[in-house]
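With one protein chain removed, the remaining protein chains of the complex are shown where they sit.
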Amino acid sequence: MDTNGVLDLLWILIAGILVFFMQAGFTLVETGFTRGKNAGNIIMKNIMDFCIGSLGFWAIGYTIMYGDTIGSFVGSPSLFFSDSENMHNLFFQTVFAATAATIVSGAIAERTKFTTYLIFSMIMTVFIYPISGHWVWQGEGWLTNLGFIDFAGSTVVHSVGGWASLVAAYLVGPRIGKYTNGKSNAIQGHNLLIGALGVFILWFGWFGFNGGSQLAISGDNANAVAGIIITTNLAAAAAAISAMFVSWGLYKKPDISMTLNGALAGLVAITAGCAAVSPMGAAIIGVLAGALVVFSIEFIDKKLKVDDPVGAVSVHGVCGAFGTLLVGVFAVDGGLFYGGGFHLLGVQATGVIAIGTWAMTTAFVVLFTLKKVIGLRVSKEEEIDGLDIHEHKANVYND
Amino acid sequence: MDTNGVLDLLWILIAGILVFFMQAGFTLVETGFTRGKNAGNIIMKNIMDFCIGSLGFWAIGYTIMYGDTIGSFVGSPSLFFSDSENMHNLFFQTVFAATAATIVSGAIAERTKFTTYLIFSMIMTVFIYPISGHWVWQGEGWLTNLGFIDFAGSTVVHSVGGWASLVAAYLVGPRIGKYTNGKSNAIQGHNLLIGALGVFILWFGWFGFNGGSQLAISGDNANAVAGIIITTNLAAAAAAISAMFVSWGLYKKPDISMTLNGALAGLVAITAGCAAVSPMGAAIIGVLAGALVVFSIEFIDKKLKVDDPVGAVSVHGVCGAFGTLLVGVFAVDGGLFYGGGFHLLGVQATGVIAIGTWAMTTAFVVLFTLKKVIGLRVSKEEEIDGLDIHEHKANVYND
Amino acid sequence: MDTNGVLDLLWILIAGILVFFMQAGFTLVETGFTRGKNAGNIIMKNIMDFCIGSLGFWAIGYTIMYGDTIGSFVGSPSLFFSDSENMHNLFFQTVFAATAATIVSGAIAERTKFTTYLIFSMIMTVFIYPISGHWVWQGEGWLTNLGFIDFAGSTVVHSVGGWASLVAAYLVGPRIGKYTNGKSNAIQGHNLLIGALGVFILWFGWFGFNGGSQLAISGDNANAVAGIIITTNLAAAAAAISAMFVSWGLYKKPDISMTLNGALAGLVAITAGCAAVSPMGAAIIGVLAGALVVFSIEFIDKKLKVDDPVGAVSVHGVCGAFGTLLVGVFAVDGGLFYGGGFHLLGVQATGVIAIGTWAMTTAFVVLFTLKKVIGLRVSKEEEIDGLDIHEHKANVYND
Amino acid sequence: MKKIEAIIRKSKFDEVKEALHLIEVNFFSYWDVTGVGNEKQGHVYRGVSYSTSDIQRRFLSIVVSDPFLDRTMDVLLKTAYTGVVGDGKIFVSDIEETYRIRTKEKGSDALK
Amino acid sequence: MKKIEAIIRKSKFDEVKEALHLIEVNFFSYWDVTGVGNEKQGHVYRGVSYSTSDIQRRFLSIVVSDPFLDRTMDVLLKTAYTGVVGDGKIFVSDIEETYRIRTKEKGSDALK
Partner (left out) sequence: MKKIEAIIRKSKFDEVKEALHLIEVNFFSYWDVTGVGNEKQGHVYRGVSYSTSDIQRRFLSIVVSDPFLDRTMDVLLKTAYTGVVGDGKIFVSDIEETYRIRTKEKGSDALK
């Protein structure tokens, strides 16, 4: 391989390793934001979705996503990908697929059956995610053909996970005690420090997520990657600050969990446009996403009454969609604010809606079927005692 | 230095940094799987073995391992390695040596004297590990000459640590209360979430461990490294799944700590063959190792009655040996299943046995001497109250 | 961009990402070493100083530091840095600036007003740090002209943070209960395991901090970077061992928190000279810094009676200055022990004093003003109950 | 005045608290304890399956003036009940004196 | 012998302990409990603001011989006091017998 090829491959591998580490971040955020009696169950779900995703994406998911297109809709599947020239791509795409899958575990935490989750997670990585991914990233998908821009996956990865989360959290129903007499109650996370560490790890990994999505670093790609790192960082920082001030205004005090979610909201929102917007654009996207996520969490919790313990729907679904739309506004090349008119915005909206519909519909069909066949939810007794002791006969915390 | 040289050096450094981080992973796994009253002691042991290893390997260990061979058995030692062209190699090998040493601390946790451990750890990094390492990795060692394949150290690093652990745990004896009336009791780890984070960190670092062992990334090495990353990941994922299902079968519930150990078992087992087997081979090795580790932990605990709180012997010793043997079966080039006959398998067995014997014998001699001279074990009172308050006059957890 | 340029940029980005992760390390060390009732507040301070630093350094700080020099004293500021060829530099320098700022939060933990901290942190990143940074790293600063060596920032980053911490901790005053009848009391950290994880993360990130400061890896830089990694690691290891033995001598037992601080002391001390000293020199610097930090912590606590919960002044201020001075002794090229005479040592002392004076004076003026205007300290009641419940209406730990 | 010490299932706590609230027993303290009793819980850890009678429980300490005793007991016995082994115990003992620190009130005044 | 159970603000604990020390009450046990009472504390979590009366308190269990009762009560009532709702309660009850495990001493001897 020539030097440029090596450089590109090296960068993809490193970025992929960073993205892998995001799994630890998700695990920590999800356990930290929920109760200690279910921590073991969340650990298991997070490890397993990555393991299932790794095997499943290699076994078939990768080619469903990147195989030769069948009608710009789906790739031609082949079993057990083994092209030794493209192992770095398999790796990078595997960790992306696992990210989409793992988002859901947070939204349905503390009440969902373990087996049901395993099955859903597999379908997510080998079917739901790769098909809509094909539309945007394979090169000949129908959304690519329209000119849809989702550089690193605000929509392809995060919104897919987020919208599936919405459907899943809705179908599973709220945790016992979450809503009483139509009022939303707070069910505090058991360890916000662990949650905060999770956010730092996610942020750390996100440099690989967005930077690696350039899929190259040689030649002109180098400055592009550096620019992506900056836009990613600025959006996250701006969003955390913005979420903090909004929460400060609303609740009279700077709220810890909202600030943490704010950082993630900024990261999700910039993911689509990290290569298309200027640093200033990134900062503005961050400010907007940080504010939005606070209101969205309140809305989903109090108005929709969908119980999402970690805010996955708002962070990944809402801010993912929002960030994708904002590309149509802030893209230096073609964005509304840069004189590009409404065309790109329209295309972005088409993609957001199409993929959102896909994710929600398929998630609904799969989960509804699972509900009928094996059930989504643990028994009331198991839920109250905690999933760890019933589903795993173990306690995470001991002397 | 030319570009290829720079690329290779860069990759080795990055991989080495990742492997360094595995020290944090070991610390977390070991503290998480043991009781809170000994957490400070485990922290100290893990930090110190790395510090001692860093100084010791630089001072003399590196040249014992990589110096000009003396009879294919040991390198010519020289003091304070200072070849400014090979600092990246010193670094990469240092973090490997520290890995071998740190494995032992888990197996003898919660009852071993701190000073004794420090001395043993030093001997491990400057004597036991580098000598057997010389046989395989210096280039002219007698096992290299035989054709023994241990790419990244299933045997050279992990088994050495694992077999030394077996001897150490045996000589130190079980923790008070571990066996009563011939029955093995569970002594629960105090924080499985911290343990799970440790496993994620180890997995993350392992990409450097195996990928970096190519010792190059330029030219054709690039695809080789990518392939290693994939085999590593697939084996770990398959092993975690396999351990989970086996534990599910045995105990009627998917077991958290076994699943975590399963992932590590897969990582250890693929370490020898990560560059020699196909993705499918890796997945199979993972499945086998994940199952094996569960039975091995039970066997060592219940039949051998050797008390190994974190499963170090099974994960590193047993699965390290097993993974090394399986190279003889699954190596695309020369493996039994690929028509290579039994030759390679025989060579692999020779290496596994030779190095196992070396590690056990030397560990026994050293520890037995230490036992006579300064003792291996803290007093009963110290053990019951916890090592932290007696050995360090401190508690890890406070208000 | 040519291959060498890409290599350099790639290394700077990776190093910067590692340095970013140090923010997580600081957060964990600071929360681990303080009480649980203030953990949320520390999380917020650590996240916010990074966010503010990211925006502030981009908005103006970077050009104050690196803009064309005005009298070798300050750069010509310009707003919202947007040179797309230098985004990697902006990123790398941003994470450095945030490091200097975040150091202070530990020293004044558990009693400082949140708003006051936010304002101070902003001034730190856009004014105090970039100006003294300009003197040394812009290329035409007056200390550069003198020949002052501070390779990766023992003084430029760490001492600035450390001396500002000293002033801040002095002005804020000790925590309630820290000194009674002139005696210093121990206020135990609530989770040393989290603190230890923080130290591992910092050590991990420090390879990027020092190694990345070469600002290149192509050609001859490659071996230089590798050498830096080794000196960094040896100094940290030697310092941890040294601090452990010193504490063992003083308190009859190897002290956990001192050992952890020892590792950090070694890292800070080697930061100035990591590229200028030999491995042996690095080890000696480590041994000295590890011993120094123990005495310094005692001195500041018991003699100066300045309450610094995490030892930030000793680790970053004292050891930063000390390490910078030792460059004058151990620099292979020009150091006292290498026949270079006292010249370099004198220059180093000049830099240490000049920057120390600058940091202390400006921090004093800013904090004194803030004290008069909005106050530095929370109310007695808030402090006793914990900052989390009053400043954020939340508890970090729940069921 | 009586002290009621109720050792109940953690999972029943919210219900019990709610019910106490309805009869205006709004003052009490609680903490988590490990209970040893008839109930057994199955655990598995690293290959060792065992059944333990050390189970997490919630301990409620409620001091009530005499007229409140009966209704508090009724509520506790009713709402903490599941019928399955392990519902817990209630112990009643005598309290000689009660003070409210803030007002220095004594006796049943301090319990209002 | 009497058992004094004092449920106080965590923030007052150091002061109380100091004051007990001065009157030579150097034997007691304490732990953290959640108290339900008049005091309310404002919390916000993920957009839900609520006010809870479940507040962290410290529970002190002090067994004293009869002559020590009054002064201990005085000290507790004085030093645990802030005047703001939530200062806590003190309950006094009877102890029939006390043993010191180490010496097998009984009664008030065991309390010296």
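By written order: A, B, C, D and E. Residues from 1 in each chain.
Simple rule for what comes next: contacts are C-beta pairs under 8 Å (C-beta built on N, C-alpha and C of every residue); 3 or more make two chains touch, one makes a residue touch a chain.
In this text the structure is predicted, and so the values were computed from the model without any measurement.
Asker: Relative to the complete complex, which of the depicted chains are touched by the chain excluded from display?
Answerer: Per the contact definition above, the missing chain touches B, C, D, E.
Asker: If the hidden chain were put back, which of C:30, C:150 or C:301 would touch it?
Answerer: C:301
Asker: Any idea which of E:40, E:71 or E:100 touches the chain not displayed?
Answerer: Only one listed residue reaches the unshown chain, and that is E:100.
Asker: Check the options C:311, C:334, C:351 or C:386 and report the residue that touches the missing chain.
Answerer: The missing chain is touched by C:311.
Asker: On chain E, what residues meet the omitted chain?
Answerer: Spelled out for chain E, the touching residues are 3, 17, 26-31, 61, 63, 93-102, 104, 110.
Asker: Considering the whole complex rather than only what is displayed, give the residues of chain B touching the chain that is not shown.
Answerer: Counting over the whole complex, chain B touches the hidden chain at residues 177, 381, 384-385, 389, 392-395.
Asker: In the complete complex, which positions of chain D touch the hidden chain?
Answerer: Considering the whole complex, chain D reaches the absent chain at 2, 5-8, 31-38, 53, 57, 59, 73, 76-77, 80-94.
FYI, only the chains that are shown with their structure count from here on.
Asker: With a step meaning a move to a chain it touches, how many steps does the shortest path from chain B to chain E take?
Answerer: 2
Asker: Which of these, A-D, A-E or B-D, gives back the C-E interface, meaning over half of its contact pairs coincide by residue number?
Answerer: A-D
Asker: Round to the nearest whole Å and give the separation of the Cα centres of chain A and chain C.
Answerer: Going by mean C-alpha positions, chain A sits 34 Å from chain C.
Asker: Based only on mean CA positions, could you tell me how far chain C sits from chain D in angstrom?
Answerer: 51
Asker: For chain A, which residues are shared contacts with two or more other chains?
Answerer: Those would be 3, 7, 10, 14, 188-189, 251, 253, 255, 257, 392-395.
Asker: Touching two or more other chains, which residues of chain D qualify?
Answerer: Residue numbers touching two or more other chains: 43-45, 49.
Asker: Among the chains present, which pairs are found to touch?
Answerer: A-B, A-C, A-D, A-E, B-C, B-D, C-E, D-E
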